[in-house]
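Showing just some of the chains, left in place.
Note that the chains take the letters A, B and C in the order they are written out, and that residue 1 is the start of every chain.
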Amino acid sequence: MTAIHARFKLDYPGFTLDVDIKLPGSGVTALFGPSGSGKTTLLRCIAGLEHAEGGLLRMNDQVWQDGEKFLPTHARSLGYVFQEAGLFPHLSVRRNLEYGLIRIVPDKRKVQLEQVVELLGLSKLMARTDPTSLSGGERQRIAIGRALLTSPNLLLMDEPLSALDAASKQEIFPYLERLHRELEIPVLYVSHALDEVARLADHLVLLEQGRVIANGTLGETLSRLDLPTAHLDDAGAVIEAKVAMHDEAYSLTRLDFSGGSLWVSKIERAAGTLMRARVLARDVSVAIAAPHGSSITNIVAARIVEIRDEGRDRVSLRLAVGGGQTLLSRITRRSRDQLGLVAGMEVYAQVKSVALIA
Amino acid sequence: MDSTISPADLAAIWLTIKLATVVTAILLLVGTPLAWWLARTRCWWKGAVGAVVALPIVLPPTVIGFYLLVAMGPHGPLGQLTQTLGIGLLPFTFAGLVVASVIYSLPFVVQPLQNAFEAIPERTLEIASTLRASALDTFFSVALPLAKPGLFTASVLGFAHTVGEFGVVLMIGGNIPDQTRVASVQIYDHVQAMEYTQAHWLSAALLLFSFAVLLLLYTFHPTGKRK
Amino acid sequence: QTAQADEKLTIAAAADLKFALDQIVVLFKSTHPAAQIEAIYGSSGNFSTQLRQGAPYDLYFSADIAYPRALKEEGFAASEVQTYGMGRIVLWSLTRDASKMTLADLTDPSIQKIAIANPQHAPYGKRAEEALRASGVWEKVESKLVYGENIAQTAQYVQSGNAQIGIIALSLALSPELAQQGGYALIPDKLHQPLEQGFIITKHGADNTLAHEFAGFITDKQTKAIMTRYGFVLPDAVK
């Protein structure tokens, strides 16, 4: 479903953005890259805020920008949450929220005010008249709500959750998920937090110095050891598995995939539902013999596909776990030598912790 | 000599208020788009336009008045134009006063507005455009409200300057009672005629009125203080 | 006071005197080659106000003798008030032959605007109003009147074509700038109070010998000839 095609070239002194990417027309695409790699610049190009000569932007059947045409920002059906909240200082909280809403004809409003207020926990703030007196997180939540209320066909979010605490994030995540699932709004999501990305994104674009160095599905991209993401603390892989059964007594759920099974905290999903589970490399240890008498519940038979040095003391292992799926493991170099691990060897992957994505 | 304010003085005050109000309204209507354009354009001749707008103030009002009188007279280009349009001649009419005052006070309105518009962060306008506001919509819903302090200053300076102006007004207006004899001209006449008591009274009245208006405005005006 | 300081003379004079006085100064200078003489022209009323506040003018030539008289009474003068001439007013127009017109012709409906100086404070304006009243047309023309701040501005209203006719000073109608343009008709001086114009040596000029010499020069024959040429009726001729 390649529905967004963006091609931009933009020169700043000392920095050049040069991208040509196709992105899926639904789901969340994460834009990931170091500070100054051009994430914001790319979003600005897409929004039409930068006038990149010879740029091209196609949204499904619509051309937003090409050699001849340049749709101005306000004519592009998009929502943009900026890196800084940027509330209108002259408008009350309510008027800020409604700013975009009232500019959409009522028929086309897919997102309602009450919905957003409830979800983002804004009811207490609605009466505030001076948005400059709000806390950082409060401002950011209003900015998110304001963008959502334009019922956009594309949502651009530039680190929208960085000012929010874990609890608020936990509340907003499911809504964003629901949003892009139910309303089919594709989201382009810039974030520095890999766990956030892993939680939300289906698709991942890696930027470095203004260039796209990877563009693919989340699982695919994250399990590659040649990308910078592999060096991060939060490196890990994604497993697709089906809900197999619930253990009511211990409040656990078993997910099955062709290579084995994983136990996770109980989820309210019917058996058979397809789920995606993210497993961090640092949560995976390996054993050469089947472990017994350990509190580690999830043990999966695996074959070492690839071993790469990771810094001076650690190595990353790529493990094939059956069904063409992959796990990553990060262990000390010494353990590798002590256990005599080499590519091709059959081992047991011990998974301490599993996070469900969707 | 009467020590209070005569009916003629009252008529002059009333005319002054009328003139200043009309002129201020027109100044804002003309000056606001001009200031917005000056604040936002990257045109190379923007500087020239800015300079031309500011130019009238460097000439003495009476001289400006003289040139306007000639230009708006039956043989002047403006006069030819107004005659062709069937408006007739502007000198010695209220309309003439309005036109002259607008030209003369324009920089006092354009400058503060331009500053106010320039102080609005580009980002704020960008945000509005991502919220589906067209350029015009953004101007009215974001730029104008945020430029309130500048609008305020522009109005005060434009209004006060029109009230106090008399060189241009005297020249163009012909000092006709009830038509073009505004308070400033009337005070001037009193002073020239050494009718000091009347001059004092009328000055005091004008000052008090203006002070009251300004005080009200200043006390309740939307402060521009930013967080 | 040094001798050098005495070589400087500042004269404040009514604007209608400019054309005559400039020539008189040139004449005077031919007998006083070292003298530095500045003639400043402006409103007689302003000058009298400024003199009360210590303005550094040595001689004061007013268009209306009332001003120097008041100054004399208040002790700001160092000489008697001397009459130097009588002003005359004329009907003047650029677009029609004014020389054949009388005040009664002003009621002509093709004349839409008539410029006079402001009678409230300008001496020529006062006399114009008197003349209009005396000839019985005031009520009929009052709505056509526009008022110049002074006699020069009044002339400019006519000159620029905005007023079809005006009542201005004879001295102005005879000035180099206006003499070639249009024609004028003298308004009989019976119709208005005499426009007596006088001057004084001010307190500031009391010790300025040059001021006293210039004051004496006003009664010189050559001076009188210049004054007459520019439309001032000399005091002795009035009798």
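Just so we're on the same page, a residue touches a chain if its C-beta (ideal position, glycine included) is under 8 Å from a C-beta of that chain, and two chains touch if they have at least 3 such contacts.
Model, not experiment: these values are computed from the prediction.
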Counting the whole structure file, what are the per-label copy numbers?
A x2, B x2, C x1
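Please note the rule applied: only the chains that are shown with their structure count from here on.
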Using the contact definition from the top, classify how the chains connect: line, ring, star, complete or other.
line
Which chain's centre, taken as the mean of its Cα atoms, is farthest from the centre of chain B?
A
Using the mean of all protein Cα atoms as the middle point, what chain has its own Cα mean nearest that point?
B
Per the centroid of Cα atoms for each chain, what is the distance between chain A and chain B, given in Å?
57
How far is the middle of chain B from the middle of chain C, if each middle is the mean of its Cα atoms, in Å?
36
Got the chain A residues that touch at least 2 other chains?
none
Residues of chain B whose C-beta touches two or more other chains
none
Under the stated contact criterion, what part of chain B meets chain A in this complex?
123-124, 126-135, 137-138, 141-142, 145-146, 148, 226-227
Sites on chain B touched by chain C in the complex
66, 69-70, 72-76, 89, 91-92, 170-171, 174-176, 188-189, 191-194
Using the touch definition up top, name the residues of chain A that touch chain B in the complex.
47, 49, 72-75, 78-80, 82, 84, 86, 88-91, 99-100, 103-104, 130, 132-133, 146-147, 150
